[in-house]
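Structure record follows, encoded as structure tokens.
What follows is part of the complex, with its chains left where they were.
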Amino acid sequence: MKFDEQYSGNVFIKSHPNYEESQAVIYGMPMDWTVSYRPGSRFGPARIREVSIGLEEYSPYLDRELDEVKYFDAGDIPLPFGNPYKSIDLIEEYIDSLLKDGKFPLGMGGEHLVSWPVMKAVAKKYDDLAIIHFDAHTDLRTDYEGEELSHSTPIRKIAEHIGPKNVYSFGIRSGMKEEFQWAKENGMHISKFEVLEPLKEILPTLAGRNVYVTIDIDVLDPAHAPGTGTVDAGGITSRELLASIHAIAGSEVNVVGADLVEVAPVYDHSEQTANTASKMLREMLLGFVK
Amino acid sequence: MKFDEQYSGNVFIKSHPNYEESQAVIYGMPMDWTVSYRPGSRFGPARIREVSIGLEEYSPYLDRELDEVKYFDAGDIPLPFGNPYKSIDLIEEYIDSLLKDGKFPLGMGGEHLVSWPVMKAVAKKYDDLAIIHFDAHTDLRTDYEGEELSHSTPIRKIAEHIGPKNVYSFGIRSGMKEEFQWAKENGMHISKFEVLEPLKEILPTLAGRNVYVTIDIDVLDPAHAPGTGTVDAGGITSRELLASIHAIAGSEVNVVGADLVEVAPVYDHSEQTANTASKMLREMLLGFVK
Amino acid sequence: MKFDEQYSGNVFIKSHPNYEESQAVIYGMPMDWTVSYRPGSRFGPARIREVSIGLEEYSPYLDRELDEVKYFDAGDIPLPFGNPYKSIDLIEEYIDSLLKDGKFPLGMGGEHLVSWPVMKAVAKKYDDLAIIHFDAHTDLRTDYEGEELSHSTPIRKIAEHIGPKNVYSFGIRSGMKEEFQWAKENGMHISKFEVLEPLKEILPTLAGRNVYVTIDIDVLDPAHAPGTGTVDAGGITSRELLASIHAIAGSEVNVVGADLVEVAPVYDHSEQTANTASKMLREMLLGFVK
């Protein structure tokens, strides 16, 4: 026991203590203030770290162990309550520094809006960037009741930023009619309801591309992820999401960053969703960070 | 803001304020007093309305928006606690008046017994009526411990009333041996365990018929609907129930009324079941009310 | 049954259907976006209305029945998610109109910041206004991490607006050292920890004054109000809060408005806090609206 060193209990399991030596950095973005329905995802990253202690370090899916990847847990980015503008800027600035240091960014939300500044930062580095997006919701609004920084807008923002043709959404089962129309008219890919089959068709077309993967946990059915802000029946199983992550890991795309967002512990009565999220993150670390 | 008008917050989302102009009427039947296991569905309709605020108004399944249907939320029928006889009569009387006014009745339970007087009223108007019934349970008892008005008897009562050959049950995975035998001997259709495939086979045989659809939410697996009185493992997914509603909507049957029953909020810890029920009701409104 | 009238189920029990004829107006302020710890009070007003159905209409404390007061439930003020500035303005504007119409405003939060625009509006009408404030927290910060519109600042704002000597806080058991010092140096009254005894001493000194009463439900001990954002051990009992309301009701002060804030249903597992809040509101209606 070395109790005279600073305690580092609540980090994602097997995190590496040294930033410089790490290939990837895992970090939280504890923001939920633009949420229109049920807030609470600000506590998601902390709970995911806490339950990660229950994970095995070996993936029988990928036949790889956490020891084979070096990742640093940077904690949560301190975001100013109720101020989405400053929050967005702080996140972008942080990702810029990670990318400059050559780290693979692996983010934990927080509401989905946090992915916008991350993707924007990543797009600065990789000009051929494509987005693979798993979600129940389109997130393609231009604004929510007049507010453009909303949990309903991040995919619209990145689609306009890098071009809708470079964005691939899967599992979508909720949105406004106008959002689906905009996607269609602008050449953005949306797989309604389905995930794994269309993903397997798309992946070969992205071979060699730099890809950012963003997972809204509500792409899972509420049976598999009750602990999230906006539950929506008719989603996929956790088996299918695992298989989708593995499909990407086994493809020829080059994953350059990823996140998993919208875990809300207060709705997650037996920590089922947080446990599932922590397993997905393990598979993302083992499958995406080469 | 027009705050000098009577508040009407907790109505099903996008309800039309005017009864006369509405095609359909949505109403609650807050009764759970004949339940043998876990009571609580009396609060189902109120919670379903409350969470309906989280619904998108557009269905990407049916490519239709709630604005395209006019429905009025009539609130809950005031039922006398602990008196099933009066309750049944009040419900029948109310449905009679709805049907006389040409409205499509869309009911929310409450325990499944509430469907009996509704179906009886509908059968008065349509003499070729067929029933499509989704449930984990047969509900074919003649009585429960001597009591004929029980949550275990509504399908038996309507089957005897309109003839067992006109009743089609799907997803049944629980019941007494005698109930299954009675159904078999009397030509009533029961699809054990399965829903979507047998439904797709039956629907063409009902083309042109007037049909009432009654959904006990426990046809879903407990993973998809924990918030109900009698959970029973081995049910279908919410995806399959959605697909079944869409199969009916896309068929040649003429749906003349419908209900969704047995949501019990006190067992529904993250409001998963209520959210799912509200989505099913949206699809029923968009798919059944032409 | 008159089911062809618009349903108005989820109103505070016994609300009067007509705005013009009502003496008081009860309204919700569903805002929680500046909260630093646990959000969720946006759903407080709806849940308080829902459980108010369990209330008796008679108060054995005051020997008065709800029929003796006419109050209108105006529903929730529609506030823009994540935008405290607009929210504050909308609330103030609404209270202005209520006061112009001679109504007694009885508000339900939402986070405590919602009380600031209400009190500001009331202070425009009554230039001798005093504030009676029940809370666990001082709420006297000038800002929270640079943001002046925060759930930590409403009492500071009204104190600076009408003069600290006109603000009386009771039950305070949490705050920064600087907040307590500011209160002391500026002649604002703070009763640390205690409520009923100091209140009884202060009330005679306020005889004849116009008074606004603001209750943060967390003045109660967490045992009595677990369903709130920031629980803090060492609070008062619900008996003492009832007695405090009755002390004001029986005093010579002229209550001109009141609110009860910070009920957060997601932390309120058996709806204990919402039930308690609804009883407090009944007593406030019966005790304050003459």
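Per-chain residue numbering starts at 1, and chain names A, B and C are given in the order in which the chains are listed.
We adopt the following convention: a residue touches a chain if its C-beta (ideal position, glycine included) is under 8 Å from a C-beta of that chain, and two chains touch if they have at least 3 such contacts.
Every value quoted in this text rests on a predicted model; they were computed, and no experiment measured them.
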Please state how many copies of the single repeated sequence make up the complete complex in this structure file, given that 3 appear here. 6
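Criterion: only the chains that are shown with their structure count from here on.
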Averaged over CA atoms, how far is the centre of chain B from the centre of chain C? Could you give it in whole Å? 41
Between chain A and chain B, the Cα-mean centres are separated in Å by 38
Considering chain B alone, which of its residues make contact with at least two other chains? none
Considering the complex alone, what residue numbers of chain A touch chain C? 32-36, 38-40, 42-43, 80-84, 144-147, 149-150, 266-267
Provide the residue numbers of chain B that touch chain C in the complex, in ascending order. 1, 3-11, 15, 17-20, 25, 27, 46, 49-50, 72-78, 90, 94, 97-98
Okay, in this complex, where on chain B does chain A touch? 53-54, 56-58, 60-61, 63, 65, 221, 223-224, 237-239, 242, 269-272, 275-276, 279-280
